[in-house]
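The complex is shown incomplete by one protein chain, all other protein chains being positioned as in the whole.
In order of appearance the chains are A, B, C and D, and numbering begins at 1 in each one.
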Amino acid sequence: MVSAESWIAVPVVVPLAAALLSFLVRRGSLFISLAAAIINVLAAAILVNQFFVSGPAQYAVGGWDPPLGISLRTDGPALIMLVLTGLTGVAISLYAWGYFSFRIDQPARAGRPEKQERFFWPLWMLQLTGLNGLFLSGDIFNIYVTLELIGVSAAGLAALSGKSASITAALRYLLVSLLGSMSYLLGVVFLYKTYGVLDLGLLQKMAGPTPGVIAALAVMSVGLLLKTAIFPMHFWLPPAHANALAPVSAILSGLVVKGSFFLLFRLWFDIFSPALPHTAFSLMGALGAGAILWGGIQALRQQRLKLLIAYSTISQLGYLLIAFPLAFTGGNSQTWSAVLFMASGHACAKIAMFMSAGTIMLHLGHDRIRELAGIRAYLPVTAFAYAAAGVNLMGLPPSGGFIGKWMMLIASLSTHQWLWALVLLAGSFLAVAYVFRVVEQLFVIPPDAPFIERHPRAGLLEWPALILALISLLMGLIAPYPLRLLDTGMAPQVVQVIGG
Amino acid sequence: MSWENALIVAILMSSFLPGIIIFMLPEKSTGLRTSLNLFGALLKMTLVVIMDLAIYYGRVFHMRLELMEGVELFLNADPLSAMFATLSSVLWLLTTIYAVGYLEGSPNRSHFFGYFSLCVTVTIGIAMAGNLITFLLFYEMLTLATYPLIIHRGTDEALAAGRSYLFYAFGGGGVFLFAVIWLHTLAGPADFTSAGFTPQLIDNDAPVLRFIFLLMIAGVGVKAALVPLHGWLPRAMVAPAPVSALLHAVAVVKAGAFGITRIVLDVYGIKNIIQLGLLPWLMTLSSITIIWGSLRALQQDGLKQRLAYSTVSQISYIALGISLADHRLALIGGLVHLVHQGLMKITLFFCAGNLAETLGIHKISEMAGVGRRLPLTMAAFTIGAMGMIGIPPTIGFVSKWYLCLGGITAHNWWVIVVLVISSLLNGAYFLPIIITAWFGKQQGSWPREKNFGRFETHWMLLAPPLVTALAVIVAGIIANAQFSPLAWVEFVVQEYTR
Amino acid sequence: MTNMLYSFTGLILFVFGLFALISCPHPLRKILGGNVMSTGIFLFLVATSYRTDTASIDPVPQAMVLTGIVVSVSITAVALVLATRLQQSANRAMNRREKKNEGGAAEG
Amino acid sequence: MVFPAFQNVIMHTLGLSLVAGAPLLLMAGCCLRPLREASFRLLPLSVLPALLAVLFIPPGVEVEVGWFFMGGAMELDAMGRIFLTLTACVWLFAALSVHEKFRQDPHRFRFAGFFLASMSGNFGLILARDVLGFYLFFALMSFSAYGLINHNRTEMTRKAGRVYLVLVFLSELAMFTALVFLSARGETPSISAIPAADFSPLLLFLLFIAFGVKIGALPLQSWMALSYQQAPIPAATALAGAMVNAGILGWLRFIPLGHIVLPGGGIFFIVMGSLAAIYGVIFGLYQDKPGRALASSSISQMGLVTVIAGYGLLSDEAGQAALTLMALFAMHHSLAKTSLFLGYDMIDRGGRVSGIFLLAGLLLPCLSLAGFPLTSGAMVKGALKELVAMGGGSWYLFGKVFLPISSMGTTVLMLHCARLLRQHNRSNGEGNTTVAARLWIASIALVAATPWLWPPLHNLGRHSLQWQALAQSLWPVALGTVLALVWFATGSRLPARNRDVADFDYLARSLSGGFMQILVAVTDFFAGLRHAMESWLSRQENLRDFIRTRGPGKWEKVLGRWSVVYLFYLLICIFLFIIMYGTLYS
Partner (left out) sequence: MDSAMTIILTGFDLLLSATLLWLAWQLLRSTDIFKAIIFFICFGLLMAIAWVRMHAPDVALAEAAIGAGLTGPLFLAALRKMERKQKKERRFDPEEKRDNPDKRWQVRSREASPLMWIVAALTLCFAGLLIRTVWIIPRPLPGLAQQTAAHLGASGVDNAVTAVLLNFRGYDTMLEVMVLLLGAITIWSITHAPFPPRLPDTSPVQKSAVRLLLPLICLTGGYLVWQGAYQTGGAFQGGAVLSAALVLLLISDFLWLPDMHSLPLRMGMVLGPLVFLSMAVLGIITENALLRFPPEQAGAFLLFLEAACAISIGLSLAAFFAGGRPASDLREKPYQTDQPDTEKEGS
């Protein structure tokens, strides 16, 4: 009968089926998707369990072993992203439920929110499929297909609100995504030309500093950087994220950029680290530093909440990159783990923030930061969720962000890379500034605060945000578990390389 | 889990859980909120006292939670933490009562009391932190927990104060984090022990260690309001009186001073720090702070502002005592002032709050003759102020006495000069308040008078300052008794002067 | 030789497409550029598999290119629809503005 | 046998505790609304435990109260007994007077409270065995006295109070510092074991300031005239009669006279003392208010005490002699002063005593102070001469010249006082003055009788009865009397307008004011600097504007262009290419 290893297919197959069904059967799309999200989490949990029992696994799709066939694999990084996506996926689904029922109850334009809901679910499920496929895939061309799946569904989601601004942003997003994935594909071709295989595991064994790898890494990295919205190439992100519907912003900011980042991470640390010189890592660090500072400054100057959050995403992505030189020279595997740990902490926090912003916007009708005061009286949970998520962005204990920052600082100080440490601190200060710009508005209730009617389903909007925010806030306390996942997941060769 | 662990957790939870529940309570359920608050406070106090006794009889309280390799949460209740925890929990009870009275009928109380409880939880966490990471964790959380309290009024001024607070606190926090990590990379993960880190390190990295020390002091110095870093404190006075009391006596400023103590005694260790020659720096810094705070206090007309600057000055007594850490008496003086300053300053803030709440008085120039209208409040105020000046038999005298003794046994005349000048200035800014309150002639009517029936003000506003004022006197008179703060501090100091 | 030649052609097509995607302001041109770019990559990829000997031709790149073509047409279609929507709303806005201007002129 | 001993301990502890405790309890009673009437009625009884203790507590009983204020201890030693007796008597007089005078006063409870607190402090410091206990009670007494001085709350009393408070505060600080120096070994010494070895001139100077304020030593005297005049007369009685002694006792307790020789310190004391003695006289002659005149006489007399202490510091045996002599002088002075103040009180309240009797009654303490034969003054001055003789050398000569002059001056001053008292306007003529009169008479009796009844004075008394001594003590008084009479007869008065100048009031005020101004200026400067820095840092508006409109905003737009992004795309790509090729070829 069905073997235990086949669980690995579930995170791909189930959302896929849900996407098809929810496109086909529109009425029940919500519940189909919700069920799929929950099954997805369960599958992720089972995979984690299997991982702890029997270590990294490889699964040949169709029974064809690589290099001929495609393999799926679970290892630490993949699993942590899988679990993250699963958890946040459920939260986002719940939130979207509340969000759309809210909007459908108060239609601003006939039919529009309903249309949005109908198409949201299949698109979201395909997005989930793409992400899970990306994390699990062990084949570089298959990864390209998942990237496209992610890219197109993300553009579709971004365009869902139907406003001109969001359409513009979505088109730009789509083109950027096209450019990114084409660059990636070019890299795939180079690799195939050089080694004649597409499997990650085989590539890892073969890879060395050869011309093909060099070209592949250069174009793939730059493509993925573009897709991840790293600093000088971030232009597409803020409009896309800020103009989308709230659940969509959450998906885009929390998960989608993490997908391409994960790939970058995998390429640089898992597969090709032997081929990469130190300077390359420093370049990544420099880009990260630029992102942290620039994103922070831009976040400071925004007048709108969602734009602020979007720019903070840019800033936070910089942290992930700044970890590259630190992990390379840090001489300890922790920094390596810190990257993904921080990424997942940030994902939870960012999703919670966008959810809060969406809730506020639904209730208030706008998201101008200066006019938010008083909202706490009606949406206390949301206000708190925003603040709690902000703690993660600021990197204060005990959040996941803190643990990540801690490990990075340790690495930078123990290897005397002062500059990175200073940038990390400066980024935190900027984060404090832009988080509290909002929080101070959220936390006060002026006497003349306007009265806002609470939607009966507002709980569905508020609590998922709070739970994610709390997860991000308390992630530091449960750090040993994900870190264990990462530690065991690392291939011995990589440990050697990074450690040496 | 042994009962010791359970006790630690229970102590933390006894304010945390009520805090969480209070957050969720609707605004209207005043009774439930108040009883939860008081129940939590009483429970916490009881538990802390039990813990004190157990510590006195040699029990060890440890709790570890590993976050990752080399980073663990470590809660450890040694006598020093017990001292701070006791102070905080007792004063929290009083402040809670006071706050309930103070905020009666004002909006957003669930929010307020929720953060109030979180704040004390975090403070207890600071007290019981057993290593730098844990300390840092709670230290940063303290900023977060107090910020909503500072901006509670929601006025522009409050927001500006909040911003200033954040600027300073997170600036300090960042510097502190940096220093902690730096030290971590040099010395590895280490718990607070009276020995500090290994002496070999000094041979290799003395200049770096010095620099780290400066960074650390700057980091915690922000909360302890050491002089160039004190700017937030007077501004934060826009917060309601219970918050000021909390900031000055229970939580924030205390946490900073406690941090200095920990850094000198437990992170570096007395021996090491002397070898590094760092104490004179600390002494200079604290002396400047003492004098500066007093001088600035002299020029304030706002009562709370004056008190705030007085805190700036007084808190550095602790640092001054610590800076003579190799002399037992000075150490005792410094540590005992941690408790004493808390009692005295909270009295003063309670009284200032009473003046503001009952009569609408915010300025010293409006206080003439107020002693007749609020005799009990002003009596408490007088006692608190006397304590601040250091007039016997108040506890202020006790700590000053020990500090001076420490100075003289160390042949460090500087300390005495500083303390005498400071006392002179303390007198110069407190005595006129007392005189004008008691002997001045009332000018016209009070700015905004409220009547509370039987007592001169709401009983919940009256009882806490009276209790603390009594404590200011009694704890001074019985300083040598077995169960006084002084005795406990001597117990604490045993560990460090062995 | 042949595969080298076609590889170069493919790469140059890629670069052309890239340049067009970036530098052309018109969305349709951008999308065209994207198409040229992908076609270039496909050519580059298939050139890899080319052997004079028909039997030893590697089918995997061809399969990949088939997949790629389909993906590419989807993206193109989506992008075109988006661009159309955008242009239409821009046109409408322009018309509205003109109408307003005309109305204003008529009144004035 | 254990039990009775234990019982004794309890009794002694209780007894000694009550000496200072009873007034405090009564004070507490005065503060509580239901008890205050009764407490006020019991006011004179508060002295009772002190008197009983003098009578019944055997010498050498030492009570340790370990928990009390860092280790308290009480003992009633010989010196203490003298002072306690004396002080208790004065306080008793004062208490009775208060009880009588303030019966109708609306603020009597407040006054009683301060009064009792001062009293408690005064008793407590006498009994205190440990320096901190002494300090504690001294502070209690000093600060409570502010309430006595500023009882009437007029502009003048407030000013008097302020001056007093400032000086008291200074003295407290000096004393505190002195105590710290005394404890330089790390533990607080007991009063009987003040370490002579560590005694430094600095310490002596600190003690001079600490207790000099109380006795009105020269630069610190300015509170006295103000307070004695402005305080209610019973309070002034207590100040002049009892609390001044606390200052003397302070010196006695803390300067281990007889164990140390500090010639420099001694000279300082002698000079300051003699200056004070002369200054007191001259200053007194300017006065036209009895209170002020009496205060200046106190200044002058206390100058003599300072001189005694100074001589005591010159050598060991002189120290021993000075020790006794200071105690005796204290007693002599306070009895005379008390009597004068009680007389003043009686006159002030319109007491009807016939002219000649009044004059006699007033003259007796005056002459006693001047050192008229057969009075305690003569005895004390005789002893002083012997002490001066011990000083040796030039200081002996100085004493020989100075003492008669001082006696002469005192005589003139005291006669001036008596005249002022006689001429005093009876402020409120009505009222029952029988109690006041009786008190006054009792005090005169005490002044007259003490030299002969008090055992320690027997020797001196016998000595003073010798002819030579009589003559020696008589001629300065006589000369002084003549001078005074001439002065009175010519009717000339010294101009009153220089009074304030002589008060050092201006000087002090302008000095302290200038000092404060400098301080304020300095702090303002730094605070301003800091403020400027902060506002520069947090000039958020400008910064925000910059971030929003210029700089970052503009560049963000540039970064939003496809071509710019493409530029970066190419740059990063080419950079990666090149560096990786670099590794390939290196």
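Operating definition for what follows: a residue touches a chain if its C-beta (ideal position, glycine included) is under 8 Å from a C-beta of that chain, and two chains touch if they have at least 3 such contacts.
Nothing here was measured: the structure is a model prediction, and the numbers come from that model.
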Displayed chains contacted by the hidden chain, counting the whole assembly: A, C, D
Candidates A:I39, A:A96 or A:V145 - the one touching the absent chain: A:V145
Options A:S177, A:N243, A:T313 or A:S428, residue touching the unrepresented chain: A:N243
Chain A residues touching the omitted chain (full complex): 1-3, 6, 9, 13, 16-17, 19-20, 23-24, 59-64, 67-70, 72, 103, 106, 108-112, 114-116, 118-119, 122-123, 126, 129-130, 133, 139, 141-142, 145-146, 148-149, 152-153, 155-156, 159-165, 167, 186, 190, 192-197, 210-212, 214-215, 218-219, 243, 245, 304, 361-362, 365-368
Touch list for chain C against the chain that is not drawn: 1-9, 11-20, 22-29, 31-33, 35-36, 39, 42-43, 46-51, 54, 56-67, 69-71, 73-78, 80-85, 87-96
Residues belonging to chain D that touch the chain removed from view: 561, 563-564, 566-567, 570-571, 573-574, 577
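Heads up, the rule we're going with is that only the chains that are shown with their structure count from here on.
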Most central chain, Cα average position: B
Geometric centre distance via CA averages, chain D-chain C, whole Å: 99
Chain A and chain D: spacing of chain centres that average the CA atoms, whole Å: 77
Rounded Å distance, chain A centre to chain C centre (Cα mean): 28
Residues of chain B whose C-beta touches two or more other chains: 163
Chain A, residues touching no fewer than two other chains: 179
Chains grouped in pairs wherever the two touch, ordered by label: A-B, A-C, A-D, B-D, C-D
Interface residues, chain B side, partner chain A - complex: 23, 65-71, 73, 107-108, 111, 133, 136-137, 140-141, 143-144, 147-148, 151-154, 158-159, 162-163, 166, 170-171, 173-174, 177-178, 181-182, 184-185
Contact set on chain C toward chain A in their complex: 14, 18, 21, 27, 30-31, 34, 37-38, 41, 44-45, 48, 60-61, 64, 67-68, 71, 74-75, 78-79, 82-83, 85-86, 89-90, 93
Residues of chain C defined as touching chain D within the complex: 18, 22-23
